[in-house]
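The other protein chains are all here in position, but one chain of the complex has been omitted.
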Amino acid sequence: MRPRTKRLLFVGLAIGGVGVAATLAITALQSNISYFFSPSQVIAAEAPTDRVFRIGGMVEEGSIARQPDGLTVLFSVTDNAERVQVSYTGILPDLFGADQGVVARGRLGQDGVFYAEEVLAKHDESYMPPEVAATLKTAQTDTPTTAVATQ
Amino acid sequence: MSQSRAKKTLKFLIPLGLFVVLVGFLGYGLTTDPRKVPSPLIGKSIPDFTLPTLADPDRQVTQEALKGTVSLVNVWASWCPSCRAEHRMLMGIAQEGIDDLQIVGLNWKDERPQAQDMLRLFGNPYVVNLFDPDNQVGLDFGVYGAPETFVIDRHGIIRYKHIGPVDAEVWEQTLRPLVQQLKAQS
Partner (left out) sequence: MIPEIGHFALILALLLALVQASLPLVGSFIGNRLWMASARPLAYGQALFLTIAFAALVQVFLADDFSVIYAASNSNSLLPPVYKVSAVWGAHEGSLLLWALFLGLWAAAVAAFSRALPLAMVARTLAVLGMVSIGFLLFMLLTSNPFERLFPVPPDGRDLNPLLQDPGLAIHPPMLYMGYVGFSVAFALAIAALIGGKLDAAWARWSRPWTTIAWTFLTIGIVLGSWWAYYELGWGGWWFWDPVENASLMPWIVGTALLHSLAVTEKRGAFKSWTVLLALSAFSLSLLGTFLVRSGVLTSVHAFATDPTRGVFILAFLGVVIGGSLALYAWRAPAVSGGGRFTLVSRESFLLANNLLLVLLTLLVLLGTLAPLIYEAMSWGKISVGFPWFNKMFLGVTPFVALALGVGVLARWKQDEPARLARQLALAAALSAAVLLVSFWPPFSHGALWVPVGLALAAWVLFSHLTSLYERLRHKTRLGGGLLADLTGHSRSYYGMLIAHLGVAVFIVGLTMLSNFQIEKDLRMAPGDRTEVAGYQFLFEGSGPVKGPNYDAQRGRVLVFDGDRQVAVLTPEKRTYLASSQTMTEAAIDAGLLRDVYVSLGEPLAGGAWSLRIYYKPYVRWIWLGGLLMAIGGVLAVTDRRYRTATQAASVPSAGAVAKA
């Protein structure tokens, strides 16, 4: 009976430990996730004002304005329906620019400006799902004739 | 005895069970295409624009060119490999000669000679190509990348936006039925 009790104790401890760890982990997770909202949702007041979230869209052309301190940049992010002003102090990623997709993480201020702590830019603007690579081969064989036919 | 054995086997099934749950979530993740960002422009009028054509810098085209007939506006560029892949599908659609449907190209962030070369080599499915090297109009259309294809009805309302290349499946299952439906509407 004794080894059995010991074994049960051990298993019990392990399960209890995992349970406690899981509870702690999930509680912590709740306070560390950031939701994603589009500018339209922000304007429609769907985004929280009291916690960090992410906003994504395109950087509007001509909206990038550098403040006199040289480090703070104001720009607007748009989903082509609404726009939200974003303020960021720091160094922007290499691929940041007008007309580029961008995701910013931060808080919405009382003034309606989104104060970003982090700005991420997209890497590439070409959609390259390569299932189409398979069709390329057939495309090449009959292209010349097609080209002649349509011109 | 057999009951304790069954219990023992149950324990060894836990990893498999966890994995099945995991596959469930992964499978779900696959079915939700992260590219499906609903375009806020759907159901709205096309933005006003004036752009030169690809073939002739002096010829200007406006939003009026997209009215009066159902249009597919295809955003493409010569630097974009999947546009090349998609090109054959567009050629096929153009050759079908569907009444009342025009394919309009929006040549996007491209250079004129390269784009013209590509059409010379692969054929030209477009009735007209708008030349937008600086993403002026692309931005108004909410273009995130190339290729993208918009379906526009005869009143100039954007009805659908497809992100990524148009392949046979997309055409037959989504775009063609939509085009037929739009044609039926007066």
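Should a chain be cited, it is by its letter among A and B, assigned in written order, with residues numbered from 1 in that chain.
The definition used in the following text is that a contact is a pair of C-beta atoms (placed from the backbone, for glycine too) under 8 Å apart; a residue touches a chain by one contact, two chains touch by 3 or more.
Computed from a predicted model, the values in this text were never measured in an experiment.
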| item | value |
| --- | --- |
| Contact set of the excluded chain (shown chains only) | A, B |
| Hidden partner chain, touching residue among A:Ile43, A:Leu74, A:Leu95 or A:Val113 | A:Leu95 |
| In subunit B, positions touching the absent partner | 5, 8-9, 11-13, 15-16, 19-20, 22-35, 79, 81, 121 |
| Touch residues of subunit A, complete complex, unshown partner | 3, 6, 10, 14, 17-18, 21, 24-25, 28-29, 32-36, 52, 54, 66, 69-71, 89-92, 94-95, 105, 120, 123-124, 128-131, 133-134, 136-137, 140, 143 |
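By our rule, only the chains that are shown with their structure count from here on.
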| item | value |
| --- | --- |
| Distance from the mean Cα position of subunit B to that of subunit A, given in whole angstrom | 22 |
| Parts of subunit B lying in touch with subunit A, wherever the complex brings them together | 35, 39-41, 77, 79-89, 91, 94-95, 109, 120-125, 135-136, 138-142, 144-148, 163-165, 167 |
| Residue ranges of subunit A in contact with subunit B within the complex | 38, 40, 58, 60-61, 79-82, 99, 101, 124-133, 135-136, 138-139, 143, 146-147, 149-151 |
